[in-house]
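The complex appears here minus one protein chain, its other protein chains still in place.
Showing subunit A:
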Amino acid sequence: MTAARRRAVIPLTVVSVLVASAALAGCGSQRDDDVYTVLNSSTDDSYHGWDAATLKRCSARLGITIEQQSVPASQVMTKSLRMASSKSLPDVIQFDASEMPTFAEAGGLVDLKSLGLSTQDIPKGIVDFGSYKGTYYGAARTVNTLALFYNKDVLKKAGLAVPTTWAEMQETAKKLTRGKQYGIALSAGGAEDGVFQFTPFMWSNGGDETDLDSKQVADALDYWKGLLKDGSLSKSTVNWTQADVNDQFMAGNAAMMINGPWQVETLNTKKSLHWGIAQIPVPRAGDDSVGPLGGAVLTVPRTDDTAREKTAAKIIGCMSSEKEQITYARNSWMVPANEKAAAVWRKEVPELDALADQVATARSRTAKVGAGWSSVSLALQSAFQSALTGQNSADALKKAQARATSGN
């Protein structure tokens, strides 16, 4: 009896030790010397496949093994931070450009120029897009922005031209609103999607994210409110993501929409839909249409292993080479970052010209506020949602500015 008990004690103690050591072992994994890892958010089947093909070509070219690790976009930052604290960072991280400054500010990124990557043939706007406080940390393969998508058949049938100014857009949208069909669809959801969509209206009107309670921003918001008041914009817009907007457009519930090129793959699955693309209308004729620059940048996280960091830069060099940029742009319908690559791409897909033009004047969200963007974004989304659901624009924005400044 006692012997049996003693026999039981030993396995149980062993079990508890094992539980403890297994838990601790999870905290720090060893890296493999010959395998390089790229962390990205390509969880989508097609994107994962495109990246896998790119990395296979680059592996062959550089004579190393590169592995892809994909996590949902919202987890790239937190996963990277956790990996930083357990000293198990991957060799390359693909950040959304609006998140890169946060990681850079924490001291987590290496200057790409010091690792031998050049910015030759990359337009200044896109270099800035991948830079934080003047240091080039992130190389973009492709960039994207927003544009006005319209249903060619609907506009033709109504005998209307593609709008170029706010007044024209409001009028066209009103005329196209009939039955189940709204004139225009956009996303004003309570997340980054909505803020991204608001920026072209705010910036084209001369507004600025550092001064949210200015008249220019309030006027832009009032313009959105006007569309809602006319009935040209569905009230559901405050609950829509950009993907929802695309669904509405494809279902014929909207004649026009504000959206980005990443929807083209889905749009093209509906053969009966003839869509066109134009720059986002401007407040007054002759104004510049300033869109937000979106997309991801490839970065080298600081691992203090110079040899590996140098190889990581070579991986980025390969992934963002002209040839790979064109391949990626062809797949994803986004605009190549490199000027020469962009020129080739423009010839291939002339229907997306408007998008390429919009990219040329597009602005980065984090250029002015850097790592403070998340506070500004949260304050702004709360403000335009309040305004669209009844509050006075100026009051809502005043509160937003106070909230953005306090950092709450």
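Basically, a contact is a pair of C-beta atoms (placed from the backbone, for glycine too) under 8 Å apart; a residue touches a chain by one contact, two chains touch by 3 or more; residues count from 1.
FYI, contacts and distances are computed from a predicted model.
Within the choices "Sugar ABC transporter permease", "Pyruvate dehydrogenase E1 component subunit alpha", "Electron transfer flavoprotein subunit beta" or "Protein-export membrane protein SecF", the name that UniProt assigns to the complex's undisplayed chain is "Sugar ABC transporter permease". Of the candidate positions A:59, A:216 or A:375, contact with the unshown chain belongs to A:375.
Considering the whole complex, the residue from A:84, A:169, A:202 or A:297 that touches the absent chain is A:84. For the chain missing from the display, the contacting residue among A:135, A:216 or A:236 is A:236, taking the whole complex into account. The missing chain, though absent from the display, is touched by one residue of A:103, A:149 or A:328; that residue is A:103. With the whole complex as reference, residues 2, 5-6, 8-10, 12-13, 15-16, 19-20, 23, 74, 77-78, 81-82, 84-85, 102-103, 105-108, 180, 182, 189-191, 234-239, 248, 251, 253, 302, 374-375, 378, 381-382, 385-386, 388-391, 403, 407-408 of subunit A touch the missing chain.
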